[in-house]
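Only one protein chain is missing; all other protein chains are in place.
Up next is chain A:
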Amino acid sequence: MDATLAPDIILKLSNIESYYGPIMAIRGISLEVPRGRIVTLLGANGAGKTTVLKTISGILDPQKGSIEFMGKPIQRMEADRIVRLGLSHVPEGREVFPFLSVRENLMMGAYPRSDRDGVAEDLERVYGYFPRLKERINQPAGQLSGGEQQMLAIGRALMNRPTLLLLDEPSLGLSPILVKEIFTIIRRVNEEQGMSILLVEQNARVALETAHYGYVLEIGRVVMNDSCDRLMHSQDIQEFYLGAKEAGARGERRWKKKKTWR
């Protein structure tokens, strides 16, 4: 992406380094999310995907580097102020409020907002995306199934009407049908509201089908980035993330093939 397109870049990370105690979890990551686009971060367990999201949303502070959200530096800002700027984070593992009702959970998503009419409108919109939540409006969120909790977590973040949505592993622990359902909604949110989305996903296939642009992370570094179409056709991605098998010289699966970026 060209730097001259700067006004259209909604989020820009430059050389971010984050630590968990003494352990360096991100080793200098730079990435960009253009307005209205879905960008995905791919990578194995421990690649640092979740850490990147936590660093963006202010739960972790980066040691080095800068994060710009809509032209404003937000590194080391308090998490609740970042949310108020229009950046919402759907955390890994859903993290709903178990004893609050579905409705109260959704209203907490709108906590920073004071426009009652807009909030009521967005509540209806979320019920439109997830009709199942409407059926359980007064139930404590802890009683919902995993899939419903994921819907609630996403709906709750949408209640902030964010400019940028960070989604961490929305497919975690869900059945294939639910995964499909949730990703359909993610695409709809992006298309209908023009919401920019930064998506972290282990399920590379569905992530590449959903997103426009992808970054591949390995042990805290970006090793590859390209449009999702091209990533999908890259040999390395096919073999290491999509599970395509290539027959070796002796007709066996070759496990130790070198990746091109090593």
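One rule holds for everything that comes next: contacts are C-beta pairs under 8 Å (C-beta built on N, C-alpha and C of every residue); 3 or more make two chains touch, one makes a residue touch a chain; residues count from 1.
Here is the rule we use: contacts and distances are computed from a predicted model.
This complex has a chain not shown, and the name its UniProt record holds, of "Succinate dehydrogenase hydrophobic membrane anchor subunit", "Acetylxylan esterase", "Branched-chain amino acid ABC transporter permease" or "Phosphoribosylformylglycinamidine synthase subunit PurQ", is "Branched-chain amino acid ABC transporter permease".
When the missing chain is restored to the complex, the residue among A:V96, A:M151 or A:L208 that touches it is A:V96. Across A:S18, A:T55, A:Q75 or A:N160, the single residue that touches the chain missing here is A:N160.
The residue touching the chain not shown here, chosen from A:M108, A:L172, A:V223 or A:L242, is A:M108.
Interface residues of chain A with the unshown chain, by the touch rule above, are 57-59, 78-84, 88-91, 95-100, 104-105, 107-109, 111-112, 142, 156-157, 160.
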